[in-house]
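Here the complex is missing one protein chain, while the rest keep their positions.
Chain naming follows the written order as A, B and C, and within any one chain the residues start at number 1.
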Amino acid sequence: MELFRRAANPWNQEVLIGVSWDLMWAAVIAGIAFMVAHALLVMGKTKRLAEPAAEAAGIPEKIERHSMGARAFHWLMAVAMFALLVTAFVPVIGLQFPWVTIHWVAGVALIATIVYHVFHSILKEDFWSMWTRSVDVKRGMMLLKNVFTRSDAEDPKTGKYGVDHQLYHHAVMVLTVAAIVTGVLMMFRIDTPFWERNPYLLSDGAWGIVYVVHGLSGVALITMVMTHVYFAIRPEKLWLTRSMIFGFIDRSHYLEHFDPEHWKVGSGAGEALEAPSGGALAETAAQSPHESV
Amino acid sequence: MATIRDMIAPFELFQPTSIGDAVALLGEHGADAWVLAGGLDSFDWFKDRIKRPGVVVDLGAVEELRGIRASGGGLEIGAMTTLTDVELHPDVRARFSILADAARHVATPQIRNQGTLGGNVAQDTRCWYYRSGWPCYRAGGNICYASAPKAMNREHCIMGASRCVAVNPSDTAPALIALDAQMVIQGPEGERVVEAKDFFIGPGIDITRMTVLEPGDLLTAIRIPDTWSEATFYYEKVRDRNSWDFSLVTVAAALRVEGATIGDARIAVNGVAPHPVRLQHVEAYARGKTRDDDNGRQAGELAIQKARALRHNDYKLSLMKNLVRRAIRGMEA
Amino acid sequence: MAEKLIGTDIAPPDLVAKITGRAKFAEDFRADGMVFAKLLLSPMPHARVRNIDASRALRMEGVIDVLTAQDVPEVEPPREPVLSNEPLYEGAPILAVAAVDETTAAAAIEAIEVDLEPLPFVLDPLDSLRPGGPDAWTQGNVSGREGFQSLKWTEEDFARMEGGHLPLGEPLTEWSKGDVEAGFAEADVIVEESIVHQSLTHHPLEPRSTMAYWQNGKLFCHTSTQSTAVTRVALAGALGLDPDDVVLIAEFCGGGFGSKISGTTHMQVPALFSRKIGRPVMLRVTRYEESYIGRARPGFQGWVKMGLRENGRVTAIDLYIVQDSGPHGAGDYNTAGSITDLTYQPENMRFRGVPVLTNTPPKSAQRGPGGAQIISMLEPIFDKAARQLEMDRLEIRLLNAPGHDATFGPQDASLTSVHAREALERGAELFGWAEKTSLSGQRNGPKATGIGIGLSPFTAGNRGFDGLLIIRPDGKLYIHQGIGNLGTHSMADTARAAAEYLGYAWENVEVVWGDTSRNLPWSCVQAGSMTTHSHTRANRAAAEDAKRKIQEIAARELGGSPSEYEVDDGRVFRRGRPAQGMGLGQVAERAIALGGRYDGHELPDDINRVTVVAAGNVAGQGLMGVARDNYGGEGSIYSWVAGFALVELDVETGVVDIKEYCGVTDCGTVLHPRSLGGQIFGGSIQGMGMAMSQRWVFDPQWGVPFAKRLYTARPPGMLDVPLDLKWDAVGIPDPQTPVGAKGIGEPPVGAGAAAITSAVADALGGQCLCRTPLTPDIILAEIEGRRTFGPLEQHVG
Partner (left out) sequence: MNETDLIEIAQKSVSRRTFIKGVIAAGAATSSLGYLFRTSGPALGASTLQGTVGRLVTLNVNGQQRRVDVLPQETLAMTLRYKLGLTGTKLGCDRAECGACTVLIDGKTHYGCSILTQTVRNSEITTIEGLEAADGTLHPVQQAVVDEGGFQCAFCAPGFVMSMVALVESNPDPTREEAAHALSGNLCRCGDYDKILNSALRAAELTRRQA
């Protein structure tokens, strides 16, 4: 399988012009393989419900997991991402339509949502909940152990986002940023309202890298999106998916899956939410030793 | 690998004698097969060694693809009918003279004796960056050399561009659009009929093709309905040389004129976009107007509303404007 | 009295061969075991070859060998090497491959890996003159007597370019006469313009193909060349051979127009390759390759200032020309200076010029080199001055055209004869100038009519070459010609000078030409319109020598003194007593019997070595006439053409339709009227192509040219030129040459081009575009006032 597409430039020098579209199929296959593997591993695994914990006291019936803003961002981003992937890859498989404009407009929309997300998550949300700490990693390992040993042991409780969520987020972040940066450069090779076309903005070699990076992040995002959707529709995760629609999870899920120490809600919640992120970190750090006992 | 632009690289040649065999062969060899009509566009590609099909399907021996016959009040012209035969055919001259006129404007007598109507509408663009074998968008690459800030693009497009700014070079295409012609296509899934104006596609839809013809498809005939039979026609091709030259801008118009008033109109322009453009908004404007210079000017301005010049082809705006103006007004002011 | 030959229409002797397919051009020859060479061209406008890997190609079946820069003679830069490891333009040949057939050779080229290091390149001379601008050669951008230098102008110089004015930085050459500033001070009207004349390819219809092989140490070369005797010497020189070891066969040449004067650089490829591999080698040059290595006319970016008195007399001309010299140089710009001085006879004149080396296909003389460009640029500017003075454009030309006492150029050269005014007057009459002036600028719907004049001189002769002829016992006259045969018919027409002088009927004359093994005398290059003048003289000299010998033999045989004998109709006889005479066949036999100088065993000591060898080979075969042209003469030899054109310009499309053209020449005595007409029209039509359509176009990013196809280079076809063509000749003999004939090849080009540029400006109401070619886009942009190119931008349109 060819990894890259090459061509001879007008001076007959070989230049990279992009990734081989075989990689698109590789990405799809990888996605499917992951889903199948995971489905088999977790098949028939019955989960014991944890007894209502004593701490239940003072925990509201419904707990806000995703603010309106966060949800709006997520779904707008999702729309943009789907538009980008469809316009990018459907023509490759032979279904022709005028995709270029939709593609770059969706790209610009994606950038807008991400800019919003960055500020919103830093200023309004609990930024640090996405921060991967050693404890998150430990819990991640336990989770993996459970999955692979198909053990019935209770999955470890996590902060607002488990390490699996966090790593997924980081990976998508990296890929998306790569695709965006290269995509913006590529907009110099087409007609947009923003600037004059200039295909010679970069050297042939640099353009080659730009196209390859854009292509690689593009195909990788196919796999990421596939797995994301897969989890979103798995029965045991639907409550999470719902929370991305309605914003709330109910107390039982909270108590079952989350460690109140690390995702404070109810009485402590306000404080946790309003506390400057620095404070939040200090707090969690202070707790970690006791945690590891 | 060094480059040389001489000698045709070897290929396997098939000379089917029926449309069925031809379509079968195309199906069998898919993208590796090249359809050879008159060959005047193909041989450039072959001799420049830029396109190297493994299999060439020469339609020369398929008799059913030749000839002009009456059909439903209009005419059906076999795709392999030579441009000379189109130009000289009495019915074409008497009823659809704009098509004879267009055919006469193609290249040279030798080329018209061999070049076919099907080949003329299906020919590839003449963008010299693309024709130089450079890896541009149209060639499957990721760049348009012709739209660079200092590129040499006097012969490129002023509208309808999408990444690629090449233009369609066909002289007969605008005439066929003006005549509401229909293209009959034989494909793997059988026959389909496409309106001339939809037969030509822009790079937005598929940057590697000029028409809806996909690998495996065969353009078998072109039908001219009687709609515009003996209408008032206007055809003008502006070029640098009066023989063997492609159009800078070409206008083709079919008008129904009562007295001095335009009843209905079809106006198509080529050389301004990646595909021949039918100017429906200008047609709408022209309906019910008298054929005079004022309306001509208006129509011209309307025609170039959406046009945008590249570095070296600003003149095409004036040219398109003036040619549309003439189509409405007539040659004399 | 035998028929008059000079001034009559006689179809050239090779015409039937040409129209039956029997005429063999270089590419039509085959030799036993012949193989084919193909060229590998540089993909970059300037590069250095790091490495060549031909191993894969050499392993291919049918591939014989590779010829690289190491295998060809070294030349002194900036001269052009046959193959190069530092290609200086896109398309420069790097190596050649030989294979048993062309398909294999082409595949072999593709199998070769050439590792190239790109180097800085420049396409537009002005870019190279900018401070810090790129140089075409690593050694510099201009090459003068002191070798290379990197000539740069200052930012201040370039500041003028804002207003579309040519920067007038430091020139490489400069000359002046009188005081140009004083001249402008005296002027009542001053016109000043910056001009752009494009570069354009010669595109002779026959590409420069060559086939060569070696036998017993002799090189046999079938090539396409304008000249013969000179080409053989040039080829021998290039390969370091004794000319006697080179047999050059070039009976036919499919056009040259200055691009094949003494053969071509790349005719050496088959010669060298054949020596290397020991097999005959054919290099079939393709049109694509021809457009690269086939030479082009240098482009000009210039500026001119012209001052005139109210009476219309030109008081001063200040001319500055920046020339696009290509990678190997060209001399057009200098010629342009002298031609300007000659044509307008300014009281004061200054010329400055810079020939800038560029990474564009090589330039060379093209029919009317320098003159054609400058005349086609200056005539419409001259018209502008006439308009401002409200003078008739014919009148102002008649007033300024040179008279017999005229001098011109840096050396104040004089002329053997000049009848430019007569040409203008006769042309005006033939064209109907007086009546047509009323049509000037007239509108008919969108069509505007314009009329124009172009007056164009060019060199038309040379002196001191040799004539060689033999009268054999069969009584026939064999005239040996070392000149070429590129379609001007001069190969046959100049022979008439000898035939008529000896009173021969044309059917008894055999012209021997085109194959140096057939013993051809030393002759001029067939260029610069020299041939007609030079070889009517040389052949006449040989004929006079022959006549003397005939008379002497007659006197010996029949008594009396030689001066009493006349020669006519194949006989020599005593004046007044026609019966007392003998046939020239007999005379030839006597000459052989007598030997010595009569049959060529003794030769004059002032003839060229080439002629000595040729004559030596045919000595003893009959009565030989052999002599050097010692007629001498004072001053330069120039011919003139006055061109008149009527065009219709469509102001809505920018399309120009040339309706009428007429050209009248002053080229002395007319040798062959129909051929002369062909030369006037042919040259003028090339001028029309120059004015209307032909050009080079380059992509500035990659330095790659695009006008590589005929339809992109746009030479004029039959429908691009007027059906209504007229010509005439003043027909006044040049007093300094026995036959009175001057050449004609070059001057019509400038006349044809200028008549069009002048007529187009007239149709635009006197608006001078001052650039060529005048394609619809450029004209329309001008009409709409929206130019889409820089004022001095080269290589557009």
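Assume a contact is a pair of C-beta atoms (placed from the backbone, for glycine too) under 8 Å apart; a residue touches a chain by one contact, two chains touch by 3 or more.
Quick caveat, the model's predicted, so the values are computed rather than measured.
Put simply, the hidden chain is in touch with B, C once you look at the whole complex. Within the whole complex, the absent chain has one touching residue among B:Lys47, B:Arg93, B:Arg256 or B:Lys289, and that is B:Lys47.
The chain omitted from view is touched by exactly one of B:Gly60, B:Pro215 or B:Gly263, namely B:Gly60. Remark: the omitted chain is touched by one listed residue; of C:Gly255, C:Gly331, C:Pro410 or C:Pro733 this is C:Gly255. Listed for chain C, the residues touching the missing chain in the whole complex are 9-12, 15-16, 18-25, 27-28, 30-34, 36, 61-62, 100-104, 203-207, 252-255, 257, 284, 286-287, 486-489, 674-675, 677-678, 681-686, 689, 709-711, 715-719, 721, 723, 725.
For chain B, the residues touching the chain absent from view are 6, 8-17, 21, 25, 36, 39-40, 43-44, 46-47, 56, 58, 60, 84, 107-111, 113-114, 242-244.
By definition in this document, only the chains that are shown with their structure count from here on.
Centroid distances from chain C, each centroid being the mean of CA atoms, peak for A.
Chain centres here are Cα means. That of chain A falls 49 Å from that of chain B. With centres taken as mean Cα positions, chain C sits 74 Å from chain A. As a whole-number value, the distance joining the C-alpha centres of chain B and chain C reads 41 Å. Residue positions 10, 12, 200 of chain A are each in touch with at least two other chains.
Within chain C, residues 43, 699, 701, 704 each touch two or more of the remaining chains.
Contact residues on chain B toward chain A in their complex (touch as defined above): 1-3, 132, 134-135, 140-145, 147-149, 161-163, 202, 204-206.
Chain C contributes residues 43-44, 116, 118, 699, 701-702, 704 to its touches with chain A in the complex. Chain contact summary for the complex, chain C toward chain B: residues 38, 40-41, 43, 102-103, 105-107, 109-114, 286, 288-289, 445-446, 652-655, 693, 697-701, 704, 706, 710-712, 714, 716-720, 775-778, 780-781, 783-784, 786, 788-789, 796-797.
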